[in-house]
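Here the complex is missing a single protein chain, while all its other protein chains stay put.
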Amino acid sequence: MTVFSALLSHYRRHPLQLLALALMIVLATMLWTGVSHLTDHARASLAQSERAIAGQQQLVREDGQALSVQDFAYLRRQGLCVMPWLEVQRPPPEGRVIGVDPFASACFGTEAPGQAGVDALNGTPFLDIAEAKAMVRQGSDGALSLLVPVDVEADAVPADYRLKDFSMGPATGELGESFLLNLDALGVLVLLITALLVRSVYQLGLVQRRESFALLGRFGVPAARVQVLLLIEMVVLTSVCVIPGIWLGRLLAEMLGGSFGQVLESLFDAPLYAVGGDGFVLPALVMVTVVLLACFADRWLLRRLPWISGRQSVLWFGVPALGLGLAMVAWPFTLGWLYVGIALVFVAVGLLTPRVLSFVAQWRAEGAGAITLWQRRELAVLFRRLALPVVALQFAVAMVLAIQALVTTFEDTFERWLGQRLEAEFYVEVPEQSAAADGVRYLAGLSGLGDWHLVQRGKTHVVPEMAGDDAATSVEVDLFSISPIGPLVTGWTLLDATPDAWEKLAAGQGVMVNEQLARRQGYQPGDPIGFVLGEQTLALPVVGVYADYGRPDGEILVAGKILPETFNTRFQSLSLNPGTLAMAEIEQGLATVWNIDQLTVRDNGSIRSLASGVFDQTFLITRAITVLTLVLAGTSLLVMGWVFFTTRARYYRLLFVWGLSRREAAGQLRWLAMCLTGAVAVAALPLGVWLTWTLVSRINPLAFGWSLPMAVYPGFWLEMLVLCLVIGLAIAVLMRRQLGAGVAAPVVANVSGGGER
Amino acid sequence: MTCCFQPLRWGLMALVLGLTACSETPESAGFAGLAEQVDEDVFAQPAPGHRLRFPEDFGPHPRHRIEWWYLTANLTTEQGEPLGLQWTQFRQALEARDPGEPEPEPDSWPLDAAWMAHAAVSFQGQHWFSEKLARGGIGQAGATAEPFEVWLDDWHMRVEGDGRWRLQVSGDGWSYDLRVTIEGEPVAHGDDGFSPKSASGEGSMYFSLVDLAIEGEVTLDGETFGVSGQGWFDREWSSQFLKAGQQGWDWFALHLESGDKLMMFRLREAGGDFLSGTWVTPEREVIPLGADTMTLEVVEHRDTAEGNIPAQWHIRIPGRQADFNVMAPQGQYWNDGLFPYWESPVSVTGSHQGEGYMELTGY
């Protein structure tokens, strides 16, 4: 019998242990592969879609009329590379689709005309423009844009047309990137949790094999040789297990990928989620590395930094690391800095949590009665001995808490943002060259029309009143005017306001500012604000601050009546609820008044339901992944807890021998197990809240320049606590069966396991 | 000329079908059965007895599946250097339409036809090529018989006030602007315009203008050359693609110094090639040439970036006392678009001297 087979014989006697280790590696690989697969593909697809429409500009008519196929043909015959882009709003789940002309996009390909361009635009959400046009004819909303490459100069543009930036929609890039960043963070956390789980199973195996190692030592096998053999054993085991793990991860990703692809497609106009292609090598290497690091890194570390093995050194390292990490996150300079800070906090929390919990249990034990003393001492042992799965579960719960808070906050913000932006059912662009006043007059004359108002947007300069030289210090902000001020806006959330704020605004006796501007310039209700309107400078009091939900630019809201004739309006639209009238009728009327063929009308109701639907889908996946991680970590603690309890079964049986009834003894175990998992939930709470705060208030602002409001959800905390207690209960039930099954006979004690304190 | 049966079939068709999200892909059974697959009810078929009509046949044939307008020119710069150029515009119908039927509304972005244009200049051993694509039916590309105009984007060939044609084309870093004077009547190939393309009788309608006087400017990399010379214009339409077993084409249009003109093509196929041609005398007598009246042999191959192509040929037409070599100048003349093929000026030496154009596909 070789030394290797002697080592392996352990698993022949304990096949369940081998199975647990293998299962943990398989599951962990699956989870990580799934997450990273999703993220990779989302990123690639997003990039592909961005490439396809990167840096575009569009041509619009000088007369403001809608573009048509005739404009396209005319411009092409002028020798311009123009591509039609017909965006059509479809009811969910289809979402937004884009009609393109593959022949026309051929001249867009930078390297190989007709190939790169065509491929990039091939597949959902792109379809042939004839089909898109047919949808429009059947009643879907559609708008035709004519894209030109970014290198087209203004002087190449025929008369009657001008260049304009072409953007895909509001800030989708940011939202997309933010989403992917969150997924990345999730991936890293999953990997970390994976490492902890694998290590815990491995360590358990080592404890149980201590005797075999001692025996081999007595037979003259050097310890180093045993180490090498263990290393080989782990490499082989991991290599075998990662393959099904990766395969399952792909399967998971593909299962989720269908809806995931749709989410990103609808949300970011990205043709998405081309599954497949990626090799097994990279994920396999990553997993093998993680497993080996998890199992063997400490040996290497111990050899070089022997001081870290001491009980005190955990504190010596952990406490300063925690402080440093928290400080780095509180005052971040760059994203990299921030990530290092987060990593430090996690390492420190991972090191300190078992100690702290153990300490708390011990501390509470002093001065208690004998049985209580035993309970708490035993609990302290459990915290220390199950440190790894405890920390893994803690991380998983913290992650779930953070993701849940983030998603709910996102959802809530998004909902309110939609409410503010899409206040009316329909939204009609006032064509350039047309007089908004004509439209206003027309609407004012309609009976049966619901609420409506005219929106005018432009730029203004805020003149900080303290500064003497106004030209030098004025700040450019967006100006947003509404007339009349009515029920469509008076329901907005005001963060702060003077009494009768809306009335004062409507009367032209005050302005409102958005959250960003108020924060940046320190405006409060009642403060005067000076700003330039056309050729005059106005000074009006701020009567309210309205929430802007992450909008990065400063904005002033004024009543339309104070806008002078000379004001340079950049954009005008009418927001309206048709009331008892038919929208088609109103559109027709406006088109007649403005003397144009085609109005740009947006149906806010459908956009809203579409957006909400998309949002739900997006975060369903995030939630699914976090819940899977939680299940994995929970299962792991369950298995580990059970195995550890089993090694201690002989001591728990003493409770019978000492005269506790079965029911009382089981109660003790239940108390122990539920305290263990309940404490994990409690310990996860501050970490989860901190992680939420970090994501919302630190990562997002640094990465994208805007921040979300921070919110906490105690109801969900309670759910997590209950979940953890259920895991504890499950351990206790398993344990009770274990104790009940065997005879409480005097055991032949084995000092190598279960006797820890 | 029949240059792009194959490219059209395997290029545009695939492109169009693929991009219109049609789930069916082109049959992958080689060229087999394509001639038989033409649906007589949908597309009109050229047949012996069909006659040419002018000026209508200068315009599009919406009942037919494929057609092209094609011009080659053997020009000389003011400095006396030879310069060859070519322009082709293809129409590939996806749906047949009777001439009486109204055209689809442009506003619906119809996709009843796809257009493709190729243009090339060959000068001093260099070759400039450009390709354009367009959807039919929206005005971006098209053709009209009267007044004569064929266009795609800003490339166009159209009749001007003085009755001359004007051809304007611009590629990346090069362009040309030519005026074309048409002398003589259209030459009908084959059986009064029906030109068979296989022994079993499939074919196309085909005529040429063989006496074109051309002048104008060619700009290459910023340098503009005044040019003048002679040209050849082809109109051909059909609804059939390559017949089963046919692998490619070798096509020649030659201006001989004797004043004779020769069009000759060979369809290469497994069971023996299909050879056909037309001899036009200085008096413009048109003599159809059958396979038994001439021979066409490869003299020399040339290694090129895209394959080994026959660059020198030997043509014998005993009935016309013709026995000469046809040779491409040094250089590579690939029209490197979606479907590459060889298109080069040639010189004639032997019993006759002359110049012309040669097109080789399927190599």
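Residue numbering begins at 1 within each chain, and the chains themselves are lettered A and B in the order written.
One rule holds for everything that comes next: contacts are C-beta pairs under 8 Å (C-beta built on N, C-alpha and C of every residue); 3 or more make two chains touch, one makes a residue touch a chain.
FYI, contacts and distances are computed from a predicted model.
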The complex's invisible chain, by UniProt name, from "Class III cytochrome C family protein", "Lipoprotein-releasing system ATP-binding protein lolD", "Carbon monoxide dehydrogenase, medium subunit" or "5-bromo-4-chloroindolyl phosphate hydrolysis protein": "Lipoprotein-releasing system ATP-binding protein lolD"
Touch partners, limited to displayed chains, of the chain removed from view: A
Contact with the hidden chain (one of A:Arg377, A:Arg416, A:Arg457 or A:Arg670): A:Arg377
Selected from A:Gly139, A:Gly220, A:Gly369 or A:Gly445 as touching the chain missing from the view: A:Gly369
Option from A:Gly139, A:Pro499, A:Gly522 or A:Gly659 whose C-beta touches the chain left out: A:Gly659
Contact footprint on chain A, counting only the chain that is left out: 369-371, 373-374, 377-378, 380-381, 650-651, 654, 656-662, 664, 743-749, 751, 754-757
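One rule holds in what follows: only the chains that are shown with their structure count from here on.
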CA centroid of chain A to CA centroid of chain B, Å: 58
List of chain B residues in touch with chain A within their complex: 15, 18-21, 106-111, 114-115, 131-135, 138-140, 151, 153-154, 170, 338
Chain B partner contacts - residues on chain A that touch it in the complex: 68-70, 72-74, 76-79, 84, 86, 99, 101-104, 106-107, 113-114, 118, 122, 127-134, 137
